[in-house]
Structure formats: structure tokens, C-alpha cells
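This report concerns only the one structure given below.
With one protein chain withheld, the remaining protein chains of the complex are depicted in position.
For chain A:
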Amino acid sequence: MTRYGGLGRTRPKKLTSKASIPIVREDEIDALEDEIQASLQQIETGVEKAEESEFHLQVAINATAQGKVNNTHIPTPETILSNLRYDELYPPFFSQPATYIRFSSTVEDCCGCPYNMTEEDDAFLKVFNQKRDPADRCSEDAFEATMNFFEETAQTKQPYAAVDNPPVLPFSEMEEAMDAAVEESVKHFAKDLYDHWKSRRSEGGGNHMLQPSLKFETGQDTDDSDPYVCFRRREVRQIRKTRGRDAQSAEKLRRLRKELEDSRQLVALVRQREVARREMLINERLIFLQRAEVKEMKRKLGVKDDDEDLINQKVSMDTGSDNEAQLTPTQPKKKTMDLPPGQRPNAPQLRLPLKPGLQGAEDLQLLEDVQAEKENAIANDIKANIGKHMRWNEGFVDLTRAPLSPSPERPFDTASFRPAFTAQLPTPPSSESSGDVETSLDVTSPLLSKDRLASRAMELHEEPHRLPSFRRRVGRGGRLLIDRRNFAARCKIEMDPIKSDRFKFDQEDSDDEPVYETDKFNIQIMQHRAATWFKAREQNNAVAQAHAQAQQAAQAQARRLQGEQAGNSGSNPGLSSAAASSVPTSSEA
């Protein structure tokens, strides 16, 4: 990087690329001409050494050195406007898109048939077509396609024709190569055009391609020195062979093979399906024709029936859905769905969707019907359970303080349970209904309630049958009781994890021996109960006066009940309510 400038014999300072160099104008410094040549000599032009001495280049370079850059010119051969019919050959159909062009088709994609006719072909084709029926003439495109087929087949079958010059491929071999992918027109004209192709192929002796092609490497020694051989493949870089790489490659191959196999199978299956479908269509058509015949016959013979034989009866399907309806009456959806694979009838074409006109009346189901059916099922179930309870208790005198079954005079009346939600809400309910909800949920802040509502709505969505509901009834002594069902989910939300842990193992005991809570709540409840009884006794004395009080107390209790329940076992809501007020838990259907 160092150079020697002028200025006597002193060695100039070394110039580094990071050094800041002052910029000056020519008139600001003294001219020192002798250094020019010295420094210029050291700069390589980057031009091939042998060509640096070329006359025009030297003129240009020297002009630069003398400070006259641009008045040089290197002569080049001329180009002139062509007399080609440019506008015909290049039609003006290009319209530039607004966005930058993105394009990935190759030349081969864009050029159509690679064979192009020459004048010779023109002459031949003209004569050829003159002899033929006008309807059966060979178009230029068909001609080119056929010639191209010959060329490609020859190239495939005789890849080294250019080197070892074998005899021109006979027509019999051409015929062999005609598979499904070859166009009909090619097959049609092939025989007639073959001789022309053959004569052109062997023009001037030998067997050469009709369209000149580049010379690629042939693996012979002469390749290297032949200037016409171009675009050689590069030597593959040797990759170090390791066990890991071997395994990797093997794995790759295996995967590739598997993927290919999969796709092959897929295609085979698709084919199978399509074949079956065609078969089905044929059968259907046959059926239709035969029915038409039957119809004719019926008309002719005057047979009058319900014409059931003229429409599809869906034999297999009807029986299937009947069975289903009996087995699972609550799942009417199944009817419209496809049958599971196992139940598929043997002849798949018979259960393909029928014409909507035929099917509609039979398959149409009303939502109300479905819902009514569902509700009936639930009601029946509940009635059956109640009956069971009553049968259990038959002949027994109920001496328990907290009878498990409802008293016979007050049978479980499902209608008196009001559902907390009348509809399943995928989104939080509107403000009107949310007001109701809040009272039942005992929430503190509206924000919180919203969250709860959301989560609740989701739970409900998951378990549509477990609608929470409650009812009010008046118990002994005029107590007001509130029964609830299906509040488990809410308790889950509000439960303190520590407290729930405490009751983790309480469930089983509760069956055998109703152990009431011995914690502080119990004492309070006892006190409360005592107070209530006391009041109730007084009530007997002064009924009118006590009535209002009792109501207040009951309400207070109800509130407490809810607060208590929050603290109590959520997994067993029945327990807490039993402990609090001996409210019977309704058996869950």
C-alpha cells in the first residue's frame, strides 16, 4: 500500500485505509508532475496481460494518465436495424402489472412444442395435405407434435446417436413408444409422417437430430479440447464419509421411499374410488331405466299402488337408524350423519345421498320434536326415580329428622324447579338476564361476575344437561327453603383450594353415617336453629306478627346458606345443604 511520492528521496509515510486524508483543490498545492508516472505504473488494470497492449486500450489509458479521460473510444462492430417484420413476430400484447412481476415458468413451459417447422416441412405438408380428405388434414401443430414425438423417442432410445451413428429408429419401435400420454393426433398421423421424418433424419447420410443442439460433454477425451462443448457439469465436491452421514442418507432415502409409496397408494385408492363411483352411476342408470320400464308397464296394466317401488327405499339406512333410535333416543343427530364405517352396507353406491326432493319429507326433523323428546326422557327418568324411592319407603315409617326422600304429599315436582338459565349462552348474556344471574351467583363486583359468567357459560356449553335450577318451598314451621340443583360448577369456581383440600377425603364417610360438621359453622347453625325454633313457638302464639319475622329469618338463613356453602365442600353440595337446613338433595338424573 505504500508508494513513493516525489519530494526528494524521503520515504513517504505509510498510508492506511483508515487514515483520514485531507481533500484539497489542485490550486491549493504545488504541482509535482514527476510522481505521476511512478505511481501509475504500480496499478494493475485488471485486463488480461496479453491484451493490455492493445492499441485502442493504450490510447484510452494514456489519455487517462494525461488527465483527458473521456475523449477516447474503442471501436466496435456496428449494429443496424433489421428488416425483419418485427411487429408481426412480436405482437404488442404486453401490459405491465401494477406490482413487480414474479415469474417462475421456464423457457420450456413457455415455448410450446419444441419442434419448429422449416420450409422443407412446409413443402412436404402441402403436398401431403393435398392428397388427403379436407376433413382429415394435418395441421401445422399436429405435424410439429408428431415430429417432436419422433425426435424425442429417438433421443430416448438412441441417446448416443450423435456419437455412434446407429440406423434410424424403425417405425415399429416408434409404435412401441406410443403410450397413453401421446396425443391422438400424433398417433393418427405418425405412420404417414414417419417416412418424411426418416428422410430428414438421414439427410446427408448418418442419423442426426433435426434441430441443431448444443454439444454437451460425452465423457470422451476429446471433450476437453473441443471449444463447442459447453456447460459441463461441475465436479461434485467430495464429502467426507462418516457413519452419521451414511445413516442420514439412508434415513433420507427410506423416508423418500415411504412418501412415494404413500402417495402411490393414495392414487391407487382414488382410482379405486372413482371406479366404484362409475360402477354406481352405471347401476343407478340401470335402475332408473328399469323403473321407467316398470312405470310404463304399470300404466299399461293399470296397476295402482303407492308407487313405492319407483323410489329408493334406503333399505339399509332405514333399518339402521331405527335401531339407533331405539338404542339411543337422545341422539337423533346420528340419523343425518354418515354411518360409522362398521355399519357401512356392502354396496356403497346404495347409500349415497339421494335426491333432496325424495328425502326431504322423510328425514326432516323439527328441533322442537327433538327437544321435547329429550325433555320427556329426562322427566320419565325423574319420575322413575321418584317411584323407586317411594317403593323403597313403602311400609316404613319415616322417623329420620332429615328424610332423604320427599314427603309423599309433596312429591318432587320438577316444574317447580326453576332453571337458572333458560338458554345456553355462548356469549355473556344481555344486561337484563345478567341481572338475574348475579343474584343467584352472589357476586361482589360486576367485573368479576362477567368473568364468572363467561366461564360459567363455557361450562354450561360443555355440559348442556346440567342446568342449575332452584326452587323455593316452605318447610316446617313456615321456614323458607331454597333447593338447588347442579350448582357444582359454581362451587368449583368459588372454592378455596386450601379448604377443598380439607374435605378431600370426606366423601365416602358421608354415605354411611351422616357426620355433621363439627367446625364452628355447626355451632352457629345450632344456635340459629334454636333461635328459629324459639321464634316459631312464639309464632304459634302470635302468628300474624311472626309471619313477617319468619320470612326475614328465612331470608337471612338463605343468604347465610350460600355464604356457608362457599366455604363448604364444593364437591358435595348435598352435604352442605343437608347440614344447614336438612334440605333434601334431589337425586340427579
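Criterion: a contact is a pair of C-beta atoms (placed from the backbone, for glycine too) under 8 Å apart; a residue touches a chain by one contact, two chains touch by 3 or more; residues count from 1.
One rule holds in what follows: contacts and distances are computed from a predicted model.
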Absent chain [UniProt protein name; select from "Histone acetyltransferase ESA1", "NADH-ubiquinone oxidoreductase chain 3", "Cytoplasmic tRNA 2-thiolation protein 2" or "Ubiquitin-conjugating enzyme E2 W"]: "Histone acetyltransferase ESA1"
Absent-chain contact - pick from A:K18, A:K131, A:R240 or A:K304: A:K18
Sole contact to the chain not displayed, among A:P92, A:G219 or A:G395: A:P92
Chain not shown: contacting residue from A:P134, A:P159 or A:P212: A:P212
Candidate in contact with the missing chain, chosen from A:E48, A:E184 or A:E368: A:E48
Touching residue (missing chain; options A:T76, A:Q130, A:T242 or A:N541): A:T76
Contact set of chain A toward the excluded chain (per top definition): 1, 3, 5-7, 10, 12-13, 15, 17-27, 29-30, 32, 35-36, 39-40, 42-57, 60, 64-65, 67-82, 84, 86, 89-96, 100-108, 110-113, 116-119, 122, 140, 144, 211-215, 221-222, 224-237
